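Note that this complex is displayed minus one protein chain, with the remaining chains in position.
After this line comes chain A, so read on.
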Amino acid sequence: MCLAVPGKVVSIDHQADPLTGLIDFGGVRKQACLEYLPDVRVGEYVIVHVGFALQRLDEESARASLELFDQLGLLEEEFGDAWEQAARQENETESEVR
């Protein structure tokens, strides 16, 4: 729940209130609120938590983190279908967990 995923700012909608931008998380693109980093620029990397950019991040560590998150399935956990995940949890049998 405190996971914050690094992403690249692809575009910024300066008309939006609150300030909003399109963020690329290693291929998955989502809108995020940029109000807490008002001077962020297109091309910069940020860490995003529940749709809010909270801090800037350098490109090298952002890419390394994204690669790791992808490998561990954390991107699926963060952006995937929570109902499916909950249903899986409820229906899982001993042998399916692992």
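Here is the rule we use: a residue touches a chain if its C-beta (ideal position, glycine included) is under 8 Å from a C-beta of that chain, and two chains touch if they have at least 3 such contacts; residues count from 1.
The rule is simple: contacts and distances are computed from a predicted model.
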Seminar exercise, completed: Of the listed "Hydrogenase formation protein HypD", "NADH-quinone oxidoreductase subunit H", "ABC transporter substrate-binding protein" or "Stage III sporulation protein AA", the name UniProt assigns to the chain that isn't shown is "Hydrogenase formation protein HypD"
Exercise. Which residue among A:V9, A:I47 or A:L75 touches the omitted chain?
Worked result: A:I47
For this session: Provide the residue numbers of chain A that touch the chain removed from this figure.
Result: 1-4, 17-18, 30, 32-33, 35-38, 47, 49-52, 54-55, 57-58, 61, 64-65, 67-68, 71-72, 77, 79, 82-83, 85-87, 89-93, 97-98
